[in-house]
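All protein chains but one are shown in place.
We call the chains A and B, going by the order they appear; numbering starts again at 1 in every chain.
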Amino acid sequence: MSRWIALLGALACACVDTGGGAVAVPLYVAGTAQAGPIDGKDGVTIELARAELAFGPLYLCAGAQAGELCETARLEWLESAVVDALDDAPREVGALTGVTGWVRSWMFDLGVTSLLTRDEPLALAAADALDGASVALEGVAHVGDVALPFRAAAPIQQEEQTERGVPVLRKSASEEFEHEVTVAEAGLLVRFDPAPWVAQIDFASYLVEETCSIDGPTIACAGAVEQRCAGADVEATRDCAALDALCLRGIGCASELELEAGGQGLKAIRDQVVAGPRPTFTWGYEG
Amino acid sequence: MLEQVDAVYPTEARDRGRSPVVELNVTVLADGSIGEVAVHTSGGPPFDAAAIDAVRAWRFEPARRGEEAIDSRIRVRVQFTAPAPAPEPEPPAPDVDEPSPAPPDAATPTAEEAPIDVTVRGERSLRTEDRGASSFTIDRDLLEAAPRQEAAEVLRSAPGVYIGRGEGLAVAHHYMLRGFDAEHGQDIEMRVGGLPVNLPSHVHGQGYADLGFLIAETVDELRVHEGVYDPRQGDFAVAGTFDLRLGARDRGFRIASSYGRFNTFRQLVMWAPDEQPGETFAAAQYSRTDGFGERRQGQSASGVAQAMFGETGAAWRHRIITVMHGARAELAGVVRADDVEAGVVDYYGAYPYPTARAQDALAGRVMAGYFPEYRGARGDNAQLGVWLGFDDFRLQENFTGFTQISQTLEGVSGRGDLIEQQNRTFSIGAESRYRTRPYRPAWWAEGTVELGFTGRFDAISQTQSLLDATVRGQTWDRRIDATIHGADLGLYGDLDWRFTRYLRLRLGMRADVLFYDIDDRLGNFVPLSRPDDTFLQGFRRDAYGVAAGPRTSAEVTPLPWLSLRVAYGEGYRSPQARTLDDGERAPYTKVRSGDLGLRLSPGRAGLVTVTAAGFYTHLSDDVVFEPREGRLERVGATRRLGGVLAAEARPLSWLIGQLSLTYVDAALLEPPPATAEEPQPPFTPGQNLPYVPPVVVRADLGVAGPLARQGRPWALSGRLGAGFSYLSPRPLPYGGASDHVPLLDVSAGLKFGPLDLGASVFNALNHRYAAIEYNFASDWDLASPRPRTPARHIAAGAPLSFLITLGVSL
Partner (left out) sequence: MRHLTLLALALAACGGSLGGEGSLEVLIEAEDVIVAGLDPGDGPADIRDGWQLRFDAYLVTVGAIDLHQSDDPALAAAAADVYVIDLTQVPSSGATLWQLDALAEGRWELHYETAGAGDGALRHDSVDADDFARMQDEDWTYLLRGALRKDDGASCPPASLASPPATAAQVGENAAGDPCYENPVITLELGAAAETRYGPCEVDGVPGVSVTAGATQTVAITIHGDHLLFNGFPEGGEGGTLRLAQWLADCDLDVDGAVTLAELAAIAPSELVELDERFQLGGSPITPLTTMEDYVRAQLKTQGHFQGEGECPADGVGHDHG
């Protein structure tokens, strides 16, 4: 009996085609090795020593716009991985799974994903590996003849006032992204270039020479001398050079600049990561 | 009738003083002798035996087609009259389907009478409904051959039909009919006892038809008209029509209790007065079950009563019918196949969240109808009908987990997609038709003309909301809040003409006027972020449409046992009213249906009937179920091309069997409409329609007969039955296919006098199968990123179960 049933099933199955099919597409990520110093804002050049990005999850959608208009995606990768954005070599991080067909938009998160079921976004493994950050950068900015080592790390996520339940980055209308995914698809390579992320940071503003003034900062730098200010009065001074450090406006003596939340530096990184030049997507990549 | 032998009132029953009626299906052979005799309406074993004994001795003038005598089947009614207190037996008055001029002298065992032309009157159908090659009438003996867990499962015996239960006892079955996944009834017109069952613009699906009220013991005959070739077929007759006739063949009282696996219990009470026609009965049933897995507990109760007034053959007969039904059931909902595989949730389980544990449904319905019929002296006839119904439906179901965002409350999301649907429909309808006496303008031409109308008015109120199960069913979003008034007035004409004995043509035309008045209280919805102080929310509109098309068929009968049929018809399905714009010409779905086939019935009447037919159905725009919003969405034009092979045989008086195989290729002809999410829906010409099984097989086998000599008061009889349904893998949206479904049900029973004992086993192969299977995106994991690609979801079908029934019939 069961043999007959199986035969019937096989016969009926053979001629069924709904015009779609399950597919798994290997996903590779890569960075961009920087050939030389990166041109930054106001003539500053930057050398990056570390540029890591928490990437994922990633969704590819049928419609031209992702976001809420992509309730059903074609392909998805629900995990996360740390991308070394300075490493040219592609690395396989998993597979996009879903169904075949045209994809026209993408959206992804940076290791921290907003869920409809909770107020706080969920940090995934990649963000955990970066201590909760989506992006971690280290390098040296050359402002004139001053070499300013810097470090930055920040989560980039949906906030209370922004959208909930959709990834933070989406393909824009000005980008080209259209591909028909078939079962024969070799792979998708997503390549990030970290250069734009640091290009808008106003490093020079940390090296402004000034003395205490009524409307000035609480910590001013007169050359390498740190001044702690109470209005126009100088409360204390310290020679940073003697400490083998730099004097940074608003910070004082420090061996490196750690970009703080709410400051222009992290905002510039965030704006450039989410709305600056986008990663490139290369289909047919075979590893 | 040439010779008639009166039945003898059984002596053993004399002291009980009953006057039952026994109706027999009798095959009159071409030589006038009696072939097979089967009990149609029982008066109890001794009376049945007495009636059979008498009728076997009768001789008839055979029916003729032209000059040629042919086998025919007639229904014979034998009325027993209780003997007077005097000890002498009083013989009954036999009656052949029409009033005999006078009852034969009871004292005369043999009466010479004027021949009775049994082919002209009596139980002759008032009109021909059997038009296409794929029209099937399934008699009670076949319906009761295989066991049925529920009455609606009798439909499985029709070729190309499959029904399943995926959403518990209180939600309509899932119907499939030759290439149509009719969901809850959108593609199949259903009538029970003349009452229309489909509910237009129902919130849970267009044409929603819940047959949960049916009581198996009262289903007398099932007529399945596949295709749309009869102008009487109206809204939702897309794949065809299920027409269930009700009646009770076993007269008297019956009480039966059943108990089985999963703590399933069923109680039936039924009575059918002895002296009344087979259509007259009342029955009530209650059933409950703990269900075969988590959250599958359910209860239902229904009562059906029908009475036929007027003598058989009288000019006017009047039938009234009432139906009441109520059911409530828990729902397990669907589970993701990958979660089952990973052991996150059991195949027969439900997700642990409150939003999944709050899934349930309630259904209630009351219907009543009055259907007088007229038989004119010259062969003309008419039928009238008025009916009304009220249906209440409420469902809480979560297909997608946690993917919804409130549109009305700021910053509220992810409270569980527990969709509550409420639908209340009040319906009132009327119908009337008149068929003329046969006209015979020439010796080679004879026929009738029929005119008729059907009309219904529905007042529907419906809501759809999102509920938060963790906070006592708090409403956290509203999606639908509407009142719809709709009417459908259908007008038709039909010619039914025979040209010589070889050709019969039926030409019909039907037009339906549809109109809708929609009060959509959430229309022109204002999102939170937009100024809402310049107008009031709501969108009221009305729409009107006309659906018209021919219904034609031709039958060629080169040999008495061979009939070739070709048919073409155009039908319609009304639109879901809420999708209409103001002034829109109601865009009903146009159905074009063609059938070509033959039917062979060699040998004596009823011995074997073989049907082979091919069919083609084209829909101007079809719909497919969209689980995310729990509604049907347009997909564009579709076609079905297929064939059916069916055979039904009664080789021996105690053996009945049937086998059918339906194959269909259901394909999408044009791309579905572009949407914001799918601006260019994937489409390859000829791609298969989702959810439609290409192959459906059904087999029924029944063995029933006396185990000891009949006629004794405590006669012993037995029966065995089996039913097998097979559904091939169904293609799913986004590719892939569901598993196949082979279901074998078997039963055995013994009847000893008034007592009967039966045992049934359902899904005897214990095949693990999904009652429904979908592909869509859901999120049931609260600690991971939201999946958005389509995933396989299933609602388990029942594993092996058994039911033991003990009954008493008096």
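The rule is short, and it goes like this: a contact is a pair of C-beta atoms (placed from the backbone, for glycine too) under 8 Å apart; a residue touches a chain by one contact, two chains touch by 3 or more.
Here the structure is a predicted model, which means the values were calculated and not measured.
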Touching the absent chain when the full complex is considered, from B:G310, B:P679, B:G753 or B:P799: B:P679
Listed residues A:P37, A:G67 or A:G132, member touching the removed chain: A:G67
Contact partner of the left-out chain, one of A:T32, A:S205 or A:T280: A:S205
Per the touch definition above, residue among B:R433, B:R510, B:R565 or B:H793 touching the missing chain: B:R510
Touch residues of chain A, complete complex, unshown partner: 63-69, 104, 158-159, 161-164, 167-170, 172-175, 178, 196, 200, 202, 205, 215, 217, 262-264, 267-268, 270-272, 274-278
Missing-partner contacts on chain B, residue numbers: 405-407, 410-411, 449, 451, 491, 493, 495, 509-511, 513, 523-532, 534, 546, 548-549, 579-581, 583-585, 587, 620-621, 629, 633-634, 636-637, 670-671, 673-676, 679-680, 683
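By definition in this document, only the chains that are shown with their structure count from here on.
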Intercentroid distance (Cα basis), chain B paired with chain A, Å: 60
Chain B - residues contacting chain A, complex: 402-405, 411, 413-414, 628, 665, 668, 676-680, 682-684, 686-690, 693-695, 697, 726, 728-737, 740, 742, 765, 776-777, 779, 782-790
Residues of chain A defined as touching chain B within the complex: 1-2, 5, 8-9, 11-13, 15-22, 56-57, 59, 61-65, 68-76, 78, 97-102, 104, 109, 113, 115-118, 122, 124, 164-165
